[in-house]
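What you see is the complex with one protein chain gone and the rest in place.
Think of it as A and B in the order they're written, each chain with its own count starting at 1.
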Amino acid sequence: MPELDLPKGDIAEITLIGTGGGYGESCVIHLGNKNWIVIDSCQDPVTKTSLPLKYLTDIGVDLEFDVKLILCTHWDDDHIRGISELFEACKKAEFAFARTLDTMKFLRMVSMDYQKFLNGNDNSSTIEFSKCLDILIKRGLTPIQAVKDRILKSFNLLSNFRSEVVSLSPSDYAINNYDLEISTLIKELQPRRKIIIKNPNSKSIALFLKIGLHRVILGGDLINSKNQNEGWLDIISNNQVIDKKSSLFKIPHHGSYNSFHDDVWQDLLSVKPTSILTPFSRGLKLPESGMIRLFSERSSNFYMTSNLMRTSGKRRDRSIEKMLNKWGYKLEEIKYNEGKIRCRIAINIEDAIWDVSLFGRAIMI
Amino acid sequence: MLVDKVEIYTLSLVFIGDFNPVILQPFWLANKKLIREQEAESAKIEIIHNDIVKFSLDWAEIQISNSRFEIKSSKEPYFEAIKDLAISIFRHLKETPIRQLGINHLKHFNLNEDEILKLERILTPMNNWSSLIRHPKLARIEIVEAPREDEFKGNKRLAIQRSDQLSSGILINLNDHYTVKESESGRDGEIFRILASVWESSKFLSNEITNNFETMYKLS
Partner (left out) sequence: MTTTELKKSDLSNSESLENISSYLKHTNIQNNFEQKFESSMSNVIQNKDLSNLIEMARLKYAPNVSYFKKTQKWLGHVTEIKSDEFIAELKDLTNPGTIEIGEFEINEISAEDKELLTIGSAFYWSVGYAVEKGQVKKESIIRFQRIYWEQDELDSAFDRARILEENLNWD
């Protein structure tokens, strides 16, 4: 297994952390000269450790000073588990999330969910997010709100190189829709019910990274929409920021069919890019085999943080297992398979290629 | 494994405050949709009096006096439900001042006489007494913790005695006790916030105590 170490100042790093599909994903990024950012957070379901926090600690990043931004692509609980612990540890980091139209309405929903948590209901979806808002206040920070074509953070590197983190979504149309949905959620919110957002993925943030001479697209969980004013169609048709094709692509939404758009591969990505993704296995299993073939054909190298596992029941006391079988209950355990894909490249060398190392359950297809 | 020998596990939540017992009757609970109507109909009422109310549902026993409210169950599937019920009752009666909470985990372990004697020897060496007391046996031992140093006030108490429910066994009773802060009135649901935040850790502690007995047992 390759060594877990710190990259040099002129080496960019994109490390995608997956959990096998049920416990979220995260992306840890070095934009050069000790400038680190983290996209989303996920947890080990048993130890509850924040996996990006553990990775940063393991490779020796100075958490207090060198992590500059934590971004939450969408606040589905699969993408924010352990994010408050991460934010707490990264004392100088800023915090970014998708823009909301009516902030008061949004905060009311998050606070109602928080109230449930205080009262001991285990049905809250947004607690981690709520805790991050508390940290923002404690630090007197302004949250960075991501919208289409916005530079969220930029860094001047040595030798006149520059790194930028740019949000490609959500579009105004998606933000507006989201606002309407929050109104419904507030009306329906009850202490014994968990908030379940319809189509959270159309509001997800997709990112475009400019790192010196290289470009990267991190697709988040963004999917296609019938409406051309949101999702990938909107980015393909209307984006103002993509200046160059990307050589590394984090395939969106676990490689689902409805997140694939041919024009993304034609117009936004270089020919045969390096592609990475996290699988999903929570009832629905992604990516489907046809999509795996497609991504392999389109990519120079295609990696997944783990393989799709055959599902089975959890191992437990024999007598309980017998009881469950007798009554015909079929339980499917969402397995935890941690894997990391680490992609590194020299920031200032035009024809450099991505040097990929795999850790844990990660595989090359 | 000691943990496999738990025969009866009773969870009891005790609240100390100022209560008006007579309000709390099964049909009031059903009327507020906190229990099913059918459960209220089949509730066994022992006493309803201004100073004391005692009744049982199929899955919980409730006893309220002017200063004490207790809800308990020996049916583990309903432990979360008794917590939810207690919290919901006093959310309805939100002016009720409640200042103390005891989470009691009572576990009866099926042990044979030799195993009990061995455990007793571990807890207190009986041969120190054999010249003075003929066939000494342990009746009850209590271990009390110093006041908590975490964010809460209160302490833990552990009592070990022979089980009164099993023909041969012991009862380990953990009393996990919390008090609201002096500056708090107990009228703002403080005790229920404590209950909500310590619920999981209290159950975990009870399991850890069983594990500790297991370790002591193995080492001896």
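We take it that a contact is a pair of C-beta atoms (placed from the backbone, for glycine too) under 8 Å apart; a residue touches a chain by one contact, two chains touch by 3 or more.
Note that the structure is predicted; figures quoted are calculated from it, not measured.
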Ask   = Out of A:I39, A:L56, A:I127 or A:I144, which is the one that touches the chain we can't see?
value = A:I144
Remark   = Which of A:D66, A:E88 or A:E333 touches the missing chain? It is A:E333
Request  = May I ask which residue of B:L2, B:I35, B:V180 or B:I209 touches the chain that does not appear here?
outcome  = B:I35
Inquiry  = For the chain left out of this view, which of B:L106, B:L119 or B:I160 touches it?
reply    = B:L106
Inquiry  = Please identify which residue in B:H49, B:H92 or B:R121 touches the non-displayed chain.
reply    = B:H92
Message = Touching residues of chain A against the unshown chain: what are they?
response = 22-23, 45-46, 103-104, 107-108, 110-112, 114-115, 119, 121-123, 133, 136-137, 140-145, 190-196, 282-283, 313-314, 316-317, 319-320, 323-324, 326-327, 329-336
Note = Missing-chain contacts on chain B, rising order, are 6-10, 12, 14, 16, 32-38, 63, 68, 70, 72, 74-78, 80-81, 84-85, 87-88, 91-92, 94, 100, 102, 104, 106, 108, 157, 159, 161, 164-167, 173, 175, 177
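The rule is short, and it goes like this: only the chains that are shown with their structure count from here on.
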Remark   = CA centroids of chain A and chain B: separation to the nearest Å works out as 44
